[in-house]
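Note that one protein chain of the assembly has been removed; the remaining protein chains are unaltered in position.
Moving on to chain A:
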Amino acid sequence: MVGARLSIPEPSAGPDSRVSARTSTVELRIEARPDQLSVVRAVAGDIAMRQDFDLDAIADLRMAVDEACAELIGVAAPDAPLRCRFHSVPREIRVVAEVLSRDATPPRNDTFGWRVLTALVDDASTGSAPAGADPGGHLVRIELVKRPAREVDG
């Protein structure tokens, strides 16, 4: 289920010219430990801020990424790193967080945590795919899409 869902950026979406909102991809690789969450939060907040998202959307994305990564840290195989990719185009940030797990089951969709996630972002999905033979296990992931509240005219 690890799909190529990266969308082609649309240059027509003309952001505020004062803002450096543009297409970018940032990838983080951290130890899957709760004390690393502040790093992911800070990066998420910074990216959303520099894409000129409104303050609600910035705060929402910080919390959503925190929630998603905390969920994945909970299922991570020992010593497996957490990978977090932020792909931003004007007016949209897509986050793919992924961790190697011994369990093939993706995070459940009927938990409080999932409720929180779906309230915070425009789209949230989970997936899991078998990892390579070495070290085996499954790549479990959560994918989030966040857009600012602002109308397109700006």
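Following the convention adopted for this analysis, a residue touches a chain if its C-beta (ideal position, glycine included) is under 8 Å from a C-beta of that chain, and two chains touch if they have at least 3 such contacts; residues count from 1.
One rule holds for everything that comes next: contacts and distances are computed from a predicted model.
A chain of the complex is left out here; the name its UniProt entry carries, from "TRAP transporter large permease protein", "Cytochrome c1", "Carbon monoxide dehydrogenase small chain" or "RNA polymerase sigma factor", is "RNA polymerase sigma factor". Annotation: of A:Met63, A:Ala76, A:Val89 or A:Val121, A:Met63 touches the absent chain (contact as defined above). Interface residues of chain A with the unshown chain, by the touch rule above, are 16, 18-19, 42, 45-46, 49-50, 52-60, 62-63, 66-67, 70, 74, 108, 110-113, 115-116, 119, 148-150.
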